[in-house]
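With one protein chain removed, the remaining protein chains of the complex are shown where they sit.
A and B are the chain letters, set down in written order, and residue numbers restart from 1 in every chain.
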Amino acid sequence: MQLFLLTAHEIHELLIKKEISAEELNKAIYARIEAVDDRIQAYITRTAGKALDQARAVDKQISNGEKVTPLAGIPIAIKDNICTDGIKTTAGSKILSNYTPPYSATVVKKLEAAGATIAGKVNLDEFAMGSSNENSAFFATRNPWDTSRVPGGSSGGSAAAVAAGAAVCSLGSDTGGSIRQPASFCGVVGMKPTYGAVSRYGLIAYASSLDQIGPFARDVTDCALMLNAICGHDPLDSTSAKQRAMDYTSFLKDDVRGLKLGVPEEYMVEGIDPDVRDLVIKAMEKLESLGAVVEYTTLPHTDYALPTYYLIAQAEASSNLARYDGVRYGVRTEGTGDVMDMFMKTRSEGFGAEVKRRILLGTYALAAANYDHYYLKALKVRTLIKEDFVQAFKRYDLLLSPVSPTTAFPIGEKMDDPLQMYLSDICTISVNLAGMPGLSIPCGFVGGLPVGLQLIGRPFDEGTLLRTAYTFEQNTDYHKQYPDL
Amino acid sequence: MITKKDLEHVALLSRLELTGSEKAMFARQLNDILNYFQSLDCLDTENVQPTTHVLPLQNVFREDWVGQHTSRQDALANCPDRQGDYFRVPKIV
Partner (left out) sequence: MPRYETVIGLEVHVELKTRTKIFCDSTTEFGGEPNTHVCPICLGLPGTLPVINKKVVEYAIRAALALNCNIAEFTKFDRKNYFYPDMPKNYQISQHDLPIATHGYLEIDTQKGPKKIGISRLHMEEDSGKLVHQGTITTTPFSLVDYNRAGVPLIEIVSAPDLSSPEEACQYVEKLRTIILYTGVSDCKMEEGSLRCDANISVRPVGTGRLGTNTEIKNLNSLKALRRSLHFETERQIEVLRAGGRIVQETRTWDEGKGETLPLRSKEQAHDYRCLPEPDLVPLLIDRQWVEDIRGSLPELPEQRRQRYIKDYSLPEYDAAILTNTKELADYFERCVRAYSHPKAVGNWILGEFNRLLNLHGIEIAACKVTPQNLVSLLRLIDQGTISGKIAKVVFAEMFTSGQAAEAIVKKKGLVQISDRHAMVPVVEKVLAGNPGAVADYKAGKGRALGFLVGQVMKATQGQANPELVNKLLKERL
């Protein structure tokens, strides 16, 4: 039995039947990390020692006959922009390459409270800015299905670790598609919950009004278990919603009869690779054959989503990243003169090109002379984009689309053309602008590379997303295929 | 159109020191991006309210109760340069 290929719910059964121990499991995952991570390069920091301690505690609970949660003992990888008390947290940036937070993010505390073990911290595009992981200051994570290709981004390490069996589940963050696109590229389930469903406290901010933490898993059931652990109101996050606690596994039903699914035609035309589009159409037909009603619909302001997204995200980023100045934490580069000189040297040395580009763009968009024309305009168009979804959800329970216009692209292909890189986010960014939940589920392969189907739901209706994804999964076997490593 | 002067001003506001070649590259790339963004101009938003938060949340308060402080050791643990219990920075002016 290859433990590293199992899902959390499968492992849980074995644990409570005492067929394996949490310690064995964690050791198996570590052996897997040792075996594959030199090729995948998902991990920035491995925390084997701590994870084994946590695992032994779980084993003790089990042998004492205590009830443990479904995530107890399960090794989970954490994107390295989510703070972990006493464990280095770099955000993939040189400027934080030596930073160890004195506190843990709320999600990390919740996972630890559920008994999960922290396998380590995984790679990302610097400050979550990117779609390929190539913007990491340390190294580029590889796609487990083809190591010459990118795993997607910015949560590329989180997706690759789960796909490679180097973690059972993982956490990522999604500002414009940063969970869904790498999930699609790596053939795993990835979900961005509704804005406000998961606390952002302890997530190193990129664009605060768009950022949301979410899970990666090998199947929809694990995804629901992760949501059970991480969702919920947090008094430390003013934008966290006051929702009732719910059991997301209660939505896992193999039944989509009567559901009305809309397919925004704007996501199916221009720029979408025909093979990807064909797989999405096949998925539509599959769901239709299972009893759902599937129709084409429209989100008329889709063309404006990209500029709107980039203006808002960059404006917020330019402010969020101001604190990295070499005074309180992080890497300082001394100048020859005064504090201003030190600020300039520190930031110029500490940030990579993409981060600088976004800070410059955001600063420009917010400058007094440009504010109305760029930033305020974008906030207004955001209203129109959100309204598109409100209208669509009057008629449909869910929207379906591709996650990304293409499969994973070769490393280096888009690095010289930032605009082309931005355009690959076209199917995912509107969901963040509107604050809706979105999920990527494997729906087939093109040339041996996985393709994800995107499901978009009403705010706080993660349930219908999970139900539809679960039904699709029960009636396909894409999630049972593993990369050959 | 972002001129070199605009870029230098924005870089100063952002506390970024750019080399000559960085200036040329960023000016070109930002102009490409902003050109593409011009599509927003053709949208009439005269009577549209801006969205700053997607959720209709309001009045999220905290009570005025003192909590746990960070130990001085933790507060200064990541500090690149300290003197005694202070963070130290080069002269201000």
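Quick notes on this structure:
The rule is simple: contacts are C-beta pairs under 8 Å (C-beta built on N, C-alpha and C of every residue); 3 or more make two chains touch, one makes a residue touch a chain.
None of these values were measured; they are calculated from a predicted model.
Counting contacts over the entire complex, the absent chain touches A, B. Per the touch definition above, the residue from A:Leu14, A:Ala35 or A:Val339 contacting the chain not shown is A:Val339.
Contact with the undisplayed chain is limited, among A:Ile11, A:Leu225, A:Val327 or A:Leu439, to A:Val327. Here the missing chain is touched by one residue of A:Ala163, A:Leu203 or A:Leu384, and it is A:Leu203.
Within the entire complex, the positions of subunit A that touch the omitted partner chain are 81-83, 89, 91, 96, 99, 101-103, 105, 200-205, 207-209, 235-239, 315-316, 318-319, 322-323, 325, 327-329, 339-340, 343, 363, 366-368, 371, 375. Where subunit B meets the omitted chain, the residues involved are 9, 12-13, 15, 52-53, 55, 57-70, 72, 75-76, 83-93.
Here, only the chains that are shown with their structure count from here on.
For this pair, subunit A with subunit B, the centres built from the Cα atoms lie 23 Å apart. On the subunit B side of its complex with subunit A, the touching residues are 2, 6-7, 9-11, 13-18, 22, 26, 29-30, 32-34, 36-37, 39-40, 43, 45, 48-55, 57, 60, 62, 70, 74-75, 77-81, 87, 89-93.
Residue ranges on subunit A touching subunit B, taken from their complex, read 98-100, 102, 195-196, 209, 235, 238-239, 241, 301, 303-304, 306-308, 310-311, 318, 322, 325-332, 334-335, 337-345, 347-348, 351, 353, 356-357, 359-361, 363-364, 367, 374, 376-384, 386, 418-419, 422, 433-435, 459.
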